[in-house]
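Note that one protein chain is taken out, while the other chains of the complex remain in position.
For subunit A:
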Amino acid sequence: MKLTEKIIEGLLWLSAAITILVTVGIIWVLLSESVAFFSEVSVIEFFTDTEWTPLFDVKRFGILPLLAGTFLTTAIAIAVALPIGLTIAIYLNEYADASFRAVIKPLLEILATIPTVVYGFFALTVVTPFLQQLIPGLAGFNALSAGMVMGIMIIPMISSLSEDAISAVPKSLREAAYGMGATRLQTAFGVMVPAASSGILVSIILAISRAVGETMIVAIAAGQQPRLTLNPLVPVETMTTYIVQVSLGDVPHGSLEYRTIFAVGITLFIFTFALNNISFWIKKKYQEKYD
């Protein structure tokens, strides 16, 4: 009996420990292939060269164009999702009644459950043609519509995390503001949002991390042309799109071209890892202020 108990505990421990193996596996895979890559291409070239053409005859390995593409689509997505998501969070907390909240929140969550390839289709076949009527110079593939659609996808992430943060602020603060004669708007922006600022910041950082790692929307709608630009109207390529592009092609295993996806992958991993850990740190440091 005692033995079975021990065996079961061991098995449970093993399934938990597998998650460590996954992390080790990810880091090992990315590192080993990247080390091989960087033995042929210098790190300095990788981060300073302004062209990315590993699949062409004249190969250049500057990741800046991919970083620019990723930055651009992410910035557009956040520019869409942050004002809308935060306004929703404030509205649901300070204005809406409970029954309205109970209906709206699950509906908004639907936005987060739709597969990203479906959003990509939407960006390419609906949003881009629509925007082309407003902006004549808009290319068929562009960062603008991919970023905007990605922003819509991220709205529920910002709104629900920010709402949690705002509702965690003690009621007494709100009541004190009302007692001073403040309107709901003044209470929201003068008291509640500042009090919940660390939680809101966490939601923004996690949203950025999500947008940086998003793949299918940008692969479908933003194009596959690495370009060092911040012009949202032309085709660009993100880090994630590049990995997809190479995976779809016929690049031989072990070649330098094959290794580029791991060099790009580790760059992407470092970015998201840093963002996630900054958010954990903020959460840990500021969250329990009111307990």
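Just so it is clear, a contact is a pair of C-beta atoms (placed from the backbone, for glycine too) under 8 Å apart; a residue touches a chain by one contact, two chains touch by 3 or more; residues count from 1.
Here is the rule we use: contacts and distances are computed from a predicted model.
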Absent chain [UniProt protein name; select from "Phosphate transport system permease protein PstA", "Peptidoglycan-associated lipoprotein", "Protocatechuate 3,4-dioxygenase beta subunit" or "ABC transporter domain-containing protein"]: "Phosphate transport system permease protein PstA"
Residue touching the undisplayed chain, where the options are A:P115, A:P136, A:G179 or A:P252: A:P115
Hidden-chain contact residue, picked from the options A:V43, A:A79, A:L185 or A:L230: A:L185
Residue in contact with the excluded chain [from A:T53, A:T215 or A:N231]: A:T215
Touching residues on subunit A - with respect to the absent chain: 1, 4-5, 8-9, 11-20, 22-23, 25-26, 29-30, 33, 83-84, 87-88, 90-92, 95-96, 104, 106-108, 110-111, 113-118, 120-122, 124-126, 152, 155-156, 183-186, 188, 206, 209, 212-216, 219-220, 240, 243-244, 247-248, 253, 261-262, 265, 268-269, 272-273, 275-277, 280
